[in-house]
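Heads up, one of the protein chains got dropped from this complex, but the rest are sitting where they should.
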Amino acid sequence: MAQAIGATHWIIPDGYIPPTSSGELESHESVCVLNCGTEAAKLEFTIYFEDRDPIEHMEYIVPGRRTKHIRTASLSAGGESIPKGVPYAIQVTSDVPVIVQYSRLDSTQAENALMSTLGYPIR
Amino acid sequence: MAQAIGATHWIIPDGYIPPTSSGELESHESVCVLNCGTEAAKLEFTIYFEDRDPIEHMEYIVPGRRTKHIRTASLSAGGESIPKGVPYAIQVTSDVPVIVQYSRLDSTQAENALMSTLGYPIR
Amino acid sequence: MAQAIGATHWIIPDGYIPPTSSGELESHESVCVLNCGTEAAKLEFTIYFEDRDPIEHMEYIVPGRRTKHIRTASLSAGGESIPKGVPYAIQVTSDVPVIVQYSRLDSTQAENALMSTLGYPIR
Partner (left out) sequence: MAQAIGATHWIIPDGYIPPTSSGELESHESVCVLNCGTEAAKLEFTIYFEDRDPIEHMEYIVPGRRTKHIRTASLSAGGESIPKGVPYAIQVTSDVPVIVQYSRLDSTQAENALMSTLGYPIR
């Protein structure tokens, strides 16, 4: 069962990279992508903001039969990356179907907090 | 790809604004809305309660190709806003398709807690 | 817009009432139900366990145009209620469409932890 499954277009409205960390773990977000097919998935991220134009064409490859838990802070395009401490939203498109989940670890205060949700698939 | 996507009617059954905060962050909820299209989205919130009639016609605008992470405490209609410490539920309608996620930061105790879920789209 | 919306059959696989609490808030779960229609919704809960037969026919009424955030510990049928500290799963059926979300506050340790998810609608 190595066929591509899921959807090629996903949305996560609540993106936010906490600006500070404390304790043992660093605050971060992960966009977790599973590619069940044998071909590599070419992802493209668009980052939407409250009061400026989107950052487009952030690219990422997920090899076949692999998952990647992508730190949003690691994405960049044209020298731009996602600023910390700013509300934003995420669009992911892929050339083959994948499944997308979003999780955030917030360690602004001494102990960590977690949240997670599946992305919203566009069909 | 600047077409409007998502749904025009969303439900979040578990709304609650924690009445107290401690530590560095204030307890709050955000209704995170992404408008991928070029036209502004005119939102209308209805707030349902356990033992009184709903608050209707709370309006909010999300410009085209923008996201807004809307603090529920900032909404109002006819001089009414959502009381703290009371269980309620949220209905969001929009004149163009959008995608809706709900997140809550609870800092009632010294360290913060997070929860998040996509809204439930009505089709 | 007072028509009934959502689904009449919902599943939440991960139910658990934490047996202990500390700090200011008590550990608890809420099944949050929104009834957008004008007629009352007659709910019926079935509670499934790992190693015994289900508890059936736990009833609850959600009036029209109201939400109820139902503490699972408050449900009972035939003198039985849901035991604390035991993994279980929840089925909710309703005679009219409603929307269902599940949230848990765990204050086993000194600070609270939150999780939430929409229920899974059966169509």
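Letters are used for the chains, namely A, B and C, taken in the order the chains are written, and counting of residues starts over at 1 for each.
Throughout what follows, a residue touches a chain if its C-beta (ideal position, glycine included) is under 8 Å from a C-beta of that chain, and two chains touch if they have at least 3 such contacts.
Quick caveat, the model's predicted, so the values are computed rather than measured.
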item	value
Which residue of A:Thr8, A:Ser30 or A:Ser81 touches the chain not shown here	A:Ser30
Listed residues A:Ala40, A:Ala73, A:Val86 or A:Leu114, member touching the removed chain	A:Leu114
Selected residue (touches chain absent from view) among C:Asn35, C:Thr67 or C:Gln91	C:Gln91
Touch list for chain C against the chain that is not drawn	9, 11-14, 16, 48-51, 53-54, 87-89, 91, 93, 104, 106, 108-111, 113-118, 120, 122
Chain A residues touching the omitted chain (full complex)	1, 5-6, 23-25, 30, 32-34, 36, 65-69, 99-101, 103, 105, 107, 110-118, 121
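Heads up, the rule we're going with is that only the chains that are shown with their structure count from here on.
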item	value
Classification of the chain A:chain B interface as same or different, half of numbers criterion	different
Centroid-based (C-alpha) most distant chain relative to chain C	A
Rotational angle, Cα trace of chain B fitted to chain C, multiple of 5°	90
Chain A and chain C, separation of their C-alpha mean positions in angstrom	31
Multi-partner residues of chain A (each touching 2 or more other chains)	111, 113, 117
